[in-house]
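Down below is the structure, laid out as structure tokens.
Removed: one protein chain of the complex. Kept in place: all other protein chains.
Letters A, B and C mark the chains as written, and numbering starts fresh at 1 in each.
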Amino acid sequence: MTTATLEKAAAAEAPRKQKVILAEGNEAAALGVALARPDMVSVYPITPQSSLVEHLAKLIADGRMDADIVDAEGEHSVLSVLQGGALAGARTYTATCGPGLAFMFEPYFRTPGMRLPIVLTIVTRDGITPQSVWGGHQDAMTVREAGWIQVYCESVQEVLDTTVMAFKIAEHHDVMLPVNVCLDGNYLSYGASRVEMPDQADVDEFMGEKDVNWHVALDPLRPMAVDPLTGGTTGKGPQTFVRYRKGQCSGMQNALRVIEEVHADWAKRIGRSFAPLVEEYRLDDADFAIMTLGSMTGAAKDAIDEARDAGKKVGLIKIKTFSPFPVEALMKALAKVKALGVIDRSVGFRWNCGPMYQETLGALYRLGRFIPSMSFIGGLAGADITVPHVHRVINETEALLNGAAAPTEPVWLNEKE
Amino acid sequence: MSRHTSYPLFNLEQAGVPDDLCPVATVVSPMLPGDWRSMRPVVDRDKCVKCAVCWLYCPVQCVEEHAAWFDFNLKTCKGCGICANECPQRAITMVGEAQ
Amino acid sequence: CSKGALKYITTANIYNEVGDWEDLFAPGLAGCQGCNTELLMRHTLRRVGPDTVLATPPGCVPGMGSVGFNGTTGTKVPVFHPLLTNTAAMLAGIKRQYKRVGRDVQALAIAGDGGASDVGFQSLSGAAERGEQMLFMVVDNEGYMNTGMQRSSCTPYGAWTSTTPVGETQRGKTQDAKNLPLIMVNHRCAYVATASTAYMEDLYDKLDKAIAASKTGFAYLHVYSPCTTGWRFPSNLNMEVARKAVETNFVMLWEYTPQDGLHFTKPVDDPLPVTDYLKAMGRFRHLSPEQVEHIQKKVVENQKFVERMTEHAHVG
């Protein structure tokens, strides 16, 4: 073996040295995007996403990122530009939140239908009205039935790593769906933390060849009509529609497997692992559990440790992949506990509870068992979810275990503070 | 760009693209609207000077050049009558399809 | 030489040049009998050629089957339905990527007036401001004809549409049309022009200039396109109606470039009275004398307005 091949072999086994920096979540997302080498980003600023696109613009202006940047005149056009780019073969990226996401909805719903692997970071923001420019999951939750993959990050490091992985997941041939990387507005977007930067060469090897428009293209050398009318309400029309819609659903289900594979590959090549679908924390011998999503999880883990020290047999279930909903993985976790408290950072208006809570009830039904449970809603409009808040959740859930009646209404954590 | 004929349409099957991903179409519509017509253009070959005005204004572009006159492809002609109206030689007459 | 003879020669010239170029739409499209839009589309795409990506937002253009139906396509070049709202943005993305990889691909939109002047205006304006390299053609049939002839902001004053009906208290549209091409001039696009299918040599000339301009910037071509169905006139009279619009100055044919400013390409110095145009179709049949007077006044006003712009053309 020559020295070069020896070095190459060694490199394949261990990740290259990673630079340690301090970065806010928005900056980490931008750095993750740069590592994935997109061809095109299109941007429109909105609080609390703005610093993310400012970082992207600077990376491109400094020549540290080779991508075409389109400063479109609004989010609707932002995503439309990227659809065009993807149909011409570009790897594409953008970020938005709240009102911007709402304005984007028309092309947003269409993106998974065209199976375009666009990555869009939602720097989550609460839904207006009431007027708010602060964090909350209401925006991402509101569009959860639009056919995008949605993953939520817990830490700044996870934002960086997941952003790169999102491209790989989206472009997997068994998936071919757009991905939302959800990072909590305020606490993650502006929270600066120590992060390790994967080496570009490691990421390049991880990403492999780019081929985003093998299945559909607007290319004069491959003429086709993209998205013709399906053929009316009778005969083969509805059959055609069903075939494509079912294909979208299959792609979503395939994503559950691919998300796990991509996380495993990332762990192998980059040396950091994250629970891909559902994380279980101190759950194996737990009597009851609390459930979290996003940046609230860190405080919740600290609270769990304290509660454990105080003798409470409590564990934590964190959802990372919210869409597709990881029913099987969640059922496995739920099977271990006898009571459950679910914290949502958004509201499910129809059921008067948190949306993640409502979805979880579906998984419990599949599991075929009834356990007492409660919905907690906190952290709306930038409110903090602190260790004491989580202790309250732990205590009230523990009471269920001891026979207290489960309330039919959610508990609003920040209602009286 | 000097090319004036189309490239072959993409073959999805050959490329191994599943038929449940993005809705696409790669076969040209076989529809021929000639049966929409109630009136049909008839050319007076003696009057036609091949000025191509009928070709210029025919919405379906069904005008065909012959040795000494222009005529119409009746598979696609919808019978709108613009050609008869615009012909400077009055060489085109619209006649009922029943005739 | 007589006007008529000149016309034959020009027509023959166009035919001799492009007559054997392939019509890049399917032979059968479901445009109405005598559809001006279908005529315009076929000439345009033949001229632009096969190294093109064609965007046709919802409206008559895809409505007649250009993006296909039930698994077939109506076009031999790559074609797609953008949303009614995002045509210029999607095309911008496509063109940018081809430019990035060094391929010369023509981005072409054939959009209706509704999708351009109303709900699609934001993306159109944004793309024009950014100088995205494309040819954006608007087929102005003065309303949402594909969906049953509803009013658009390009619908002229007094016109009947299904949403500006003729009744006891209201008789057609009560507002004047938005002048979209002049708004595009104020974006300082690389090229802006108005055209009519009744003046095909002028249209072909402008197509050539627009294609050339779209290599470096945003080219906008606004074509007045009478609708036999929505405007209520016999299909064989389409060219006559289109011609009358120009001869009465109801529409004006001009072009603009940042270098040379705005100038008329078919100036009409001695226009026919606007009634010659109005009476050619059913959508204006109900007009009161006052309404006709308003329209005639607006025609003169618009003509003067554009004329003043031609005078200011060379300030730069």
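In the analysis below, a residue touches a chain if its C-beta (ideal position, glycine included) is under 8 Å from a C-beta of that chain, and two chains touch if they have at least 3 such contacts.
Heads up, the rule we're going with is that contacts and distances are computed from a predicted model.
Candidate names were "Ketoisovalerate oxidoreductase", "Cytochrome-c oxidase", "ABC transporter ATP-binding protein" or "Phosphate transport system permease protein PstA", and the UniProt protein name of the unshown chain is "Ketoisovalerate oxidoreductase". Hidden chain, full complex: it touches shown chains A.
Within the set A:15, A:84 or A:382, the residue that contacts the chain not displayed is A:382. The chain not shown here is touched by just one of A:299, A:317, A:374 or A:401, and that residue is A:299. Within the complete assembly, residues 20-22, 24, 48, 134-135, 155, 184, 186-188, 190-194, 295, 297-299, 301-302, 382, 384-387 of chain A touch the chain that is not shown.
Note that in this section only the chains that are shown with their structure count from here on.
More inter-chain C-beta contacts link the pair A-C than the other of A-B and A-C.
Mean C-alpha positions place chain B and chain C at a centre distance of 22 Å.
If you average the Cα atoms of chain A and of chain B, the two centres end up 52 Å apart. If each chain is reduced to the centroid of its CA atoms, chain A and chain C end up 44 Å from each other. For chain A, residues that reach two or more other chains under the stated contact definition are 217, 220, 222-228, 230, 240. Each of residues 6-7, 9, 25-26 in chain B touches at least two other chains.
Note for the complex: chain B touches chain A at residues 6-10, 12, 15, 17-26.
Within the complex formed with chain A, the chain C residues making contact are 50-53, 62, 67-83, 85-86, 88-98, 100-101, 105, 122-123, 125-127, 129-130. Chain contact summary for the complex, chain A toward chain C: residues 39-40, 42, 68, 70-74, 76-78, 80-90, 92, 106-107, 110, 217-220, 222-232, 236-237, 240.
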